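As you look at this complex, bear in mind that one protein chain is not there, while each of the others sits in place.
Take a look at chain A:
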Amino acid sequence: MRKFWIVFSHTYLSRVKTKGYIISSAIFLLIICGIFYIPDIIERFTGEGEEPVVAVIDETENQQLYEALSSGAEDYQPILFDGNEDEAKQAVENEEYEGLLVLNQSEQNLPEAVFYGMQLTNSTSDDMEAQLQQIKVAQAASQAGVDEAAMQEIYAPVSFERQSLDKEAKTEEELAGSYGLVYILVFALYISVITYGMMIATDITNEKSSRVMEILISSSSPVSQMFAKILAIGMMGLTQLALIAVAVYVMVQIRGQELSGGFFDFIGIANASPVTLTFALIFFILGYFLYAIICAGLGSVVSRMEDVQQLVSPIIFLVMGAFFLAMYGLNAPDSTIIVVASYIPFFTPMIMFLRIGMLGVPSWEIALSIAILVATILLIAWISAKVYRGGVLMYGKGGSFNQLKEALKLSGNIKNKSK
């Protein structure tokens, strides 16, 4: 057991001390701090909150359309232009105005407008169109003899409330909160499994290709080394996650007050229930172990770095499959395919967590899926350990699945004693 911890601390420390790890952690932290300042940054780039000025030429009687427009203008500032259309266009080209709006009265005595702008990708014109639409509806209605009170009644939204009968179902607010959380955790799991799984496989192949493996396994049992590595790289991943979590917590403390609403409600971290977060951690750890153990077994049978990719790619596809299934499941968490997939151990960590986050899942279902997942992990750990013991002694040949069979055969020849 002592040697297990020696391998563990060596793998952990030598990884954590690498430049790559420090740099990637720093980038993560920067991004997180950056996210909390996004609204400020956006404001800065959009001219410090100044509303765009639009030149208006109103050809209607008494300039009534301009009056209506300017009284309800939001997010932009209409200004009556003194001069003809060509002069106005020239002014827009000179960037004196954001754009030019030419208002007119149609034959049916309804508003009409043409917008001239340097670019048509501008949200100001949408704002004006929406506002003009309202004016048009009001005018058309009054022409048809409908009074204002009736209009308001017509446009009032219908009263529609959603109430779930299932006690464990999420309330609307909870659902909105967990949507973002599920999204983030599914994504984190996906990235982690791919990065750390690959890291384990290459770490092992590295020791094989540099031939230091033979010395290592003559010093301590290969199986204990394999698990020490898996645990060490998992710990390293958790270290990074913990760093990120601390950063998020600190930033919420600093900026939380100023940033309520919008984007941050969507992420929903603030009101995520501790139960959901606990499940997130459980499924993250189980998911990591499942894929890490497979990668360790695969990494042990190849002896060249080029072959690692080839052998690990089916696993990556599996994780990608789970990821896309989870993306689909975010919008349809109770569909049959999602329910079925949540019991398939390769998908459970993402899909079952998604269901827990989005729906009320009975506890026996959660227990069953975790039981299947743990059983699968144990089974794969057993197979991987066998493959590993044989695999680390095998050299030559490309990375093919025949190698796995061969490694298993060779493993039968290897001592079972371990210490």
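Remarks
Here is the rule we use: a residue touches a chain if its C-beta (ideal position, glycine included) is under 8 Å from a C-beta of that chain, and two chains touch if they have at least 3 such contacts; residues count from 1.
Everything that follows uses one rule, which is that contacts and distances are computed from a predicted model.
With the options "NADH-ubiquinone oxidoreductase chain L", "Xylose transport system permease protein XylH", "Cytochrome c oxidase subunit I" or "Sodium ABC transporter ATP-binding protein" in hand, the undepicted chain maps to the protein name "Sodium ABC transporter ATP-binding protein" (source: UniProt). Checked against the full complex, the one of A:Asn94, A:Thr121 or A:Ser210 touching the unshown chain is A:Ser210. The chain that is not drawn here is touched, among residues A:Asn104, A:Ser220, A:Thr239 or A:Thr376, by A:Ser220. Mapped onto chain A, the interface with the missing chain covers residues 2-3, 6-7, 10, 14, 207, 210-221, 393, 409-410, 413-419.
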